[in-house]
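One protein chain is absent from this view; the other protein chains keep their places.
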Amino acid sequence: IYARFYLSARDDLGRFYAYLMLFMGSMLGIALSENIIQLLIFWELTSVSSFLLISYWHQREEARNGARMALTITGLGGLALLGGFILLGEVTGSYNLSVILASGNMVREHVLYQPILLLILLGAFTKSAQFPFHFWLPNAMAAPTPVSAYLHSATMVKAGVFLLARLFPALSGTAEWSWLVGGVGLITLAIGAYFALFQHDLKGMLAYSTISHLGLITLLFGIATPLAVVAGIFHIINHAIFKASLFMTAGIIDHETGTRNIRQLNGLWQYMPHTGLLAIIGSASMAGVPLFNGFISKEMFFAEAITRTSDLQLWWLLPVAITLASTFAVAYSIRFIHDVFFNGQAKNLPQTPQEPMRWMKIPVEILVALCLIIGIFPLIVQPILGPATVSALQAPLPEYSLALWHGLNAAFWMSIIALLGGGLVYICREHLFKFHDCIDVNLDGKTIYNFILDCLYSSSTRLTGLLNTNSLQNMLFVFFLFALILGITPFIGSDSAITGTRAILSLDALSLLVVIGAITTAISVVIIHRRRFVALIMIGAVGLAVALVFVKFSAPDLALTQLSVEVVTIVLLLLALYFLPQQGQLEIGVLRHSKDLLLASVAGVGATLLTWAVLTRPYENIASYFTEKSLPEGGGKNVVNVILVDFRGYDTLGEITVLAIAALGIYAMFDRLRLSGPTHDQDHREWNWDTKPLVMATFSHLLLPLSLLVAAFILLRGHNQPGGGFIAGLITSVAIIMQYLANGNTWTQSRLPANMHPLIASGLLIAVLTGIGSCFFGYPFLSSTFTHMYWPIIGDFELASAMIFDLGVYIVVVGATLLILINLGLLHQALPKSKNIKDQHLWKR
Amino acid sequence: MLTYALMIAFGLVSIAVAICFWRLFRGPDTPDRILALDTLYINTIALLILFGIYLGSALYFEAALLIALMGFIGTAALCKYILRGDIVE
Amino acid sequence: MNQLIISPVILPLLIGILLLFLREQDIFAKRVISILSLITQLSLALLIIQAVSHGNILSYALGNWPAPFGIVLVADRLAAWMLIITALLSIFAFIYSTLGTDRVGRHFHVLFQLQLFGLNGAFLTSDLFNLFVFFEILLLASYGLLLHGGGRLRTKAGLHFVVVNLAGSTLFLFAVGTLYGILGTLNMADLALRAASVAPENIALVRAAGLLLFSVFALKAALLPLYLWLPTAYANTSAPVAALFAIMTKVGAYSILRVYTLIYGEKAGPAANLLEYWLLPLALSTIIVGSIGLVGSKHLRTQTAYLVVVSVGTLLTAFGLSSTLGISAGLYYLPHTTFATGALFLLVDAVLIRRGDFSDRLDPGPVIASHHLFGGLFFITAMLMAGLPPFSGFLGKFMLIKASLNHPALPWVMTIVLIGGLLSMIALARSGSLIFYRANAAYVDETITKIKVLPHTHRPNTRELLPIFGLLSLCLAMTICAEPIIRFTNATALQLLSPEQYVHAVLGKRS
Amino acid sequence: MRRLLPSPFLTPILAILWLLLVNSFTIGQVALGVILGWAIPFFTLRFWPDKVTIYQPIKLLRLICIVIYDILIANFIVARLILGNPDRLKPTFIIIPLRLKSDIAISLLANIITLTPGTVSSLLSPDNSQLIVHALDTDNAEALIASIKARYEKPLQEIFEKC
Amino acid sequence: MQEYLLSFLIITGASFTLIGALGLARLPDFFMRLHGPTKATTLGVGCLLIASAIYFSMHSEQFSLHEVLISMFLFITAPVSAHLLAKAALHLQVRSLAKVPKETQD
Partner (left out) sequence: MEALISVMIGVLTACGIYLSLRNRTFSVVLGLTFLSYAVNLFLFVMGRLTVGAPPIISDAQTKYADPLPQALVLTAIVISFAMTAFVIVLSLKARADLGNDHVDGKEEA
């Protein structure tokens, strides 16, 4: 009701009420949860909905900041609570509250007690704005008033102390509990009261007072005597009532005057005496003036504080501290009334105040009435207090007396001292303000929070920048280093020798020569890698040496493949090099070079040792299966080929798909790719005039049918002899590349199918359909079959379905390689024809 | 007899291969290196043939055939690059 | 012979080929075929999950060659789970791409299908080398997709992504080679058998191979310190691709889970528990670094990319506990984080196109069209990502911490996971606040000249909202149906921790 | 005819080469060779810019024999030059004016020059009228030019160019 | 007898291969070096191929003539390679002992 009138019409009420409902629902959920996980869920929901409520006026800077601060702090607590609850659940074996509460002793004796306690208290303290997390509450004040009122005085912050109360039987009764809960409560009580006095914002003052009162309640739970618990619960109720009324009053003042600055607000009594009266009663209750409900719980608190500490050495400290805190409480209560409603005339009010609408006051009136009623007839809360306490204590209700008058005991005197002292402090407030301003070193929680967050953001940004320099060199370095470390660790402490027991082959001079040649070439490439063209020539020699190794050690198929791939790769690199700088720049940084060199060397030694270790060990393998089954069941003599198209045809299907994807990806990259090549070579020499050397062109025409014949040969015999679809495909491509080299792009292009995609697709399709074909016969994918057809005259002619698969491979390879090469060639054509030879001459002159 | 001849032949071709490598490193000009690579290809064919006879296996024939083709394409592409930069122009 | 297992692999391949025959202009036909294919894949995944839901493991010998000689596909609970996650994610990512991403470059649809071919193949294979092949397929397709559309930053990020992964592929082969060189087989089940009885002098080699393999998987999964490629790559690609890539890091996580429960699991004899000292600390550090990156991001997309890093860390923390509960928690967390990051990538894209030149910079910008809708969606996604209750993210984290209870690393896991959650929350609250709350109509006036298309003209359309809502509702569904799902993930974890089932299914009598 | 058998000349050659390749002479392989020899020209003929006609096949055979003989000789000559003192060699570039017109003839000449004694054809002028040849060791350039023209160019002209 | 023939062919082939390479090593400028490999190696490889043809014709039930193909390839490609190399060298104006005719400088 109150909210309806407070919020102006332009605000989106639906959203507001949705948030509010969510919030109230969650609070209710917390209160009613019988299961701690359920409780936790509602707990987090209150944090979230409070974030939404506080940030409701998100156009305001302080609303956004306050909301985020609240979410951060309570979120931190929520997560701590999650941890604490899980541990608690583990210790007690149940997430059920009743079980947990019943197993208090078990919890207290468990090794995990301390972490559980710390985590749960962290949750409770952050929620209840206990020191050092108190600062979010005042900053959450930017929210619309009724929300703040409801949220902060009555519910949200109480969730924390509610939790303390709820888990009291399970966790309390230890020294840690007393010191932590009591200590934090005491500090919060004192700090809250002290800061409340110096606030100039009405809501800020109320917020700090709330903090202070929460500290009081926490302290009561920390004292942990049954009566203190009773007092605590009683004060929860009392505080809810008077603080809500005060918040609403403050809201009314804000609404009517347009400001909440205490220094601006003066003498409102003449404009709104009714509201003033309500405020006086609320404040009096807050200050603990007799006849009001706040007095009674405070009285109980004083009493318990004395009882509890009388057996300690520093027994006088606690009562003195709380008396001092109460003094400040009284002082700010007086300030709230006197500075706002009296004390001269209002200055520069944005609006002329008047009594608010009737409906806005009614809720306040009811609350204030409650203050009075409980204050005078405390026993009426018995029906609420009793069961609440029983559930909190999980023990019979202690004897206590709720009465206005307990006689002239110490507690009473403390109340009196506080009241008088408070009056005195208020009178001397001007001096105190000065004093406060002097010592104000801005070390409040908000500053620290902001400092921490700023540090977090900036250091995160810096750290992230530091870690992720977005440098490929670093990424690769880290990767290689990581792999190296991981690869080495298993050998540390391993007592088995690197060299195994297998007999090794003797070395021959030719192999030594070829390998040394390859090694030297490789090292030379590293040394001269900036002279790119020369590096390419040398790479060719390394590739050749690798092919020779394949030949030497019984892998003719591999040698064929290596040779063809080598040449196609070099052609590709040459095509690309044209568009890149011919000469690499010198890379600066001795450190980087030596670091890389060291890593590379260690990795090289590692690879060497690994190879050596494996090669000198005998192993049992599955190879014999392939050599045995290849001919009778795979229908081919070339075991490698039968593996490729049959035993592991699935790999090959994947492999040609990779090739096809590469071609398609490259094709996609060429989209809108524009590059211009140099008009001169690296020595500033013009290019030669001869684009199509005649001799080469002629013989390339001649070689084409020959090469195709060879390709057909390699393709068809692959199943039984070295060869196969892949190599045949590369030969075909190379033959066509030869046409490109000799005759140029345009000429060759016009003689080839314009679109290679259908070719690739057909090849893949053939391969897949060959595989699927077997599915129709009830066999698994890629099952092969072969027949020997004894055709009249022609003779034995073997046809294996796997050979059709190989045909698919062939087509894909041709399609993919050509697609790549053609497009690379077209890259140049896509340019304006400015680097015509004639233009060059013109330009030179 | 044949074995000895093969051994001697392997030795001779090995020296040829070594020379090619030497020229490859030595240069001095780019065409020298290409020539060295081209010669290396041809020497490899020789090696493969010898190896085939040595093992009595015809399985290395295709490799030799392929080198004849591939070595040519490699050399041609490298030369074309020197001449024109854009090798498929 | 039951052809069910092969079908999710072959279908996208066939469709991809079919799409390749179509011309560039047939965009409508391509979309229809693609979406039909995706739906069929989902149905197939559902059929498979139904077929394995009783704990049986299906195997499929390709070419009718028995394991370990031929390649055998295996569908167990884990594989089925990954299939279904992939299918769901890809449907929504694809729908979003039809907003126009699919037509800004060439071959998007083909690459998309082939990406799925790679993914599904990787999840189903039981052969280590075949896994390599499918890794390459999915990587190459992902390179194509990553670069799709072009642009300066995308090219640079793509170059880094490609080169780093190529180095990874090389290492993969080194590891596979070593394993074959010592154990003489490639089938993972057979490897498991042989690794368990490996000769003492070979133990170090087998372990080294396993660790090399781990560094490859860690690279794909973007585990610390190998995550460096991820933020720029994910932040700079197109939204639907980034969303689809939400599953990519999970492939690495999947492989880690598969290989290290099967070959190097508890029962693997001398090679057992290989990752004991590696995975958990690295995963936890990944959470830390990811969270720091999250807080330190200056762009929303980078932030989302760091969320991927954090989620990888969390996921692998769960797997690193190597207990039934831990793996189960991870398996529950996996689809959650996949869907949520997917949704976030799409959402961020939807927001940034409405912010004109402000793009996804974390600066206050104009009030975007449908401000409340997107703000609300962002808020829910943020809650999902930060692990706030009552959503699936919370459940996942809850399960994770619960699983770590009996683990010696409990304090670390708990502290880091919780702080990671807090940092996510702080960072996302800040971003949301900057983008939605601090948005100001004034910015529109100031920068009206800069914004080419007035943001207000962008009305959200179905193809934009459906995927976001779809992915988010999957997360919600995961929350609501948490119980059966957790039952399933528990069963999956149990199945993974008793690898003899897998071995038996693959090798039959031999085991 | 043209459509069914695009290259009556190439088909048998390819078939023979096929038989050489497969290294076996069975009816099946002959059939396969013929099929390939018939099929490949369908694709490759478009790469042949102009039709090659051989007017005097006998002379072609004779030329081949001459060339093979010259190659043998050339090798021994070059071997001697290489093994001798390299400093005594007198390398020269010589320019051969060409009378040949057809591409195939010019190309063959260039190749033959390279294959034979101490000469490497180095450059063809843009209008195909001159061939620059590098000679490893020559005292009399004119004599060398004359011998090349007589020994190779003339037969080539007779074989490939209708006079 | 056949063995002697084979051995002779093999040694000759290998020798010529080596001589070609020696030319590569010993001759003073690029154009001269070009002569060695292009000629000597063709003959060297040619001899080896003939040896191979004889050997495999002897050792299997049928004639082995496919070596002819390699020779054919080489005889076509080696001169073209040499031609292109010379062309490239002229283009680059590499050091030459012979006087380079001005016609090459287009």
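Labels A, B, C, D and E are assigned to the chains in the order they are written; within every chain, residues are numbered from 1.
Note that a residue touches a chain if its C-beta (ideal position, glycine included) is under 8 Å from a C-beta of that chain, and two chains touch if they have at least 3 such contacts.
In this text the structure is predicted, and so the values were computed from the model without any measurement.
Undergrad: If you put the missing chain back into the full complex, which of the shown chains would it touch?
TA: Displayed chains contacted by the hidden chain, ordered by label: A, B, C.
Undergrad: Which residue from A:188, A:562, A:698 or A:774 sits in contact with the chain not drawn here?
TA: Selected residue, touching the omitted chain: A:562.
Undergrad: From the listed residues A:279, A:659 or A:731, report the one that touches the chain absent from this view.
TA: Of these options, the touching residue for the absent chain is A:659.
Undergrad: If the hidden chain were put back, which of A:22, A:622, A:752 or A:769 would touch it?
TA: A:622
Undergrad: Using the touch definition up top, pick the residue from A:614, A:715 or A:756 that touches the left-out chain.
TA: A:614
Undergrad: Which of these, A:95, A:550 or A:687, touches the one chain of the complex that we don't see?
TA: A:550
Undergrad: Residues of subunit A in contact with the chain that isn't shown?
TA: Residues touching the hidden chain, for subunit A, are 470-473, 476-477, 480, 502, 504-508, 511-512, 515, 518-519, 522-523, 525-526, 529-530, 532, 535, 539, 542-543, 546, 549-550, 552-558, 561-562, 565, 568-569, 572-573, 576-577, 579-581, 584-585, 587-588, 596-597, 599-601, 603-609, 611-612, 614-616, 619, 621-623, 626-627, 630-631, 637-640, 643-644, 647-648, 651-652, 654-656, 658-659, 661-663, 665-666, 669-670, 673-675, 720-722, 726, 816, 820, 824, 827.
Undergrad: Suppose we count only contacts with the excluded chain; which residues of subunit C make the list?
TA: 129, 133, 136, 140, 143, 147, 150-152, 155-156, 158-160, 162-163, 166-167, 169-170, 173-174, 176-178, 180-181, 186
Undergrad: Just the residue numbers, please: which parts of subunit B touch the chain that's not shown?
TA: Output for subunit B: 55-57, 59.
Just so it is clear, only the chains that are shown with their structure count from here on.
Undergrad: Does A-E or A-D have the larger number of C-beta pairs in contact?
TA: Counting C-beta pairs in contact for A-E and A-D gives the edge to A-D.
Undergrad: Indicate, using Cα centroids, the chain positioned nearest the centre of all protein chains shown.
TA: C
Undergrad: Using mean C-alpha positions as chain centres, tell me how far subunit B is from subunit C in Å, no decimals.
TA: 49
Undergrad: Counting in whole Å, what is the centre-to-centre distance of subunit B and subunit D, each centre being its mean C-alpha position?
TA: Here the centre of subunit D sits 22 Å away from the centre of subunit B.
Undergrad: Measuring from the mean C-alpha position of subunit A to the mean C-alpha position of subunit B, what distance in angstrom results?
TA: Whole-Å distance between the two chain centres: 57.
Undergrad: Counting only residues that touch at least two other chains, what does the list for subunit B look like?
TA: Touching at least two other chains: 10-11, 13, 17, 30, 34, 36, 58, 65, 69, 76, 80, 82-83.
Undergrad: What part of subunit A is in contact with subunit E in the complex they form?
TA: Touching subunit E: residues 683, 685, 688-690, 693, 695-696, 699, 702-703, 706, 710 of subunit A.
Undergrad: Sort out for me which residues of subunit A touch subunit C in the complex.
TA: Residues of subunit A touching subunit C: 15, 37, 40-41, 44-45, 48, 51-52, 55, 58-59, 64, 67-68, 71-72, 75-76, 78-80, 82-83, 86-87, 89-90, 115, 453, 456-457, 459-465, 467-468, 470, 472, 474-476, 478-480, 482-483, 486-491, 494, 496-497, 500, 607, 610, 613-615, 617, 619-623, 625-626, 629, 646-651, 653-655, 657-658, 660-662, 664-665, 667-669, 671-672, 757-758, 760-761, 764-765, 768, 771-772, 774-775, 778-784.
Undergrad: What does subunit E use to touch subunit D in their complex?
TA: Residues 16, 19, 22-23, 26-29, 31-32, 34-36, 38-40, 42-43, 62-66, 68-69, 75-76, 78-80, 82-83, 86-87, 89-90, 96-101, 103-104, 106 of subunit E touch subunit D in their complex.
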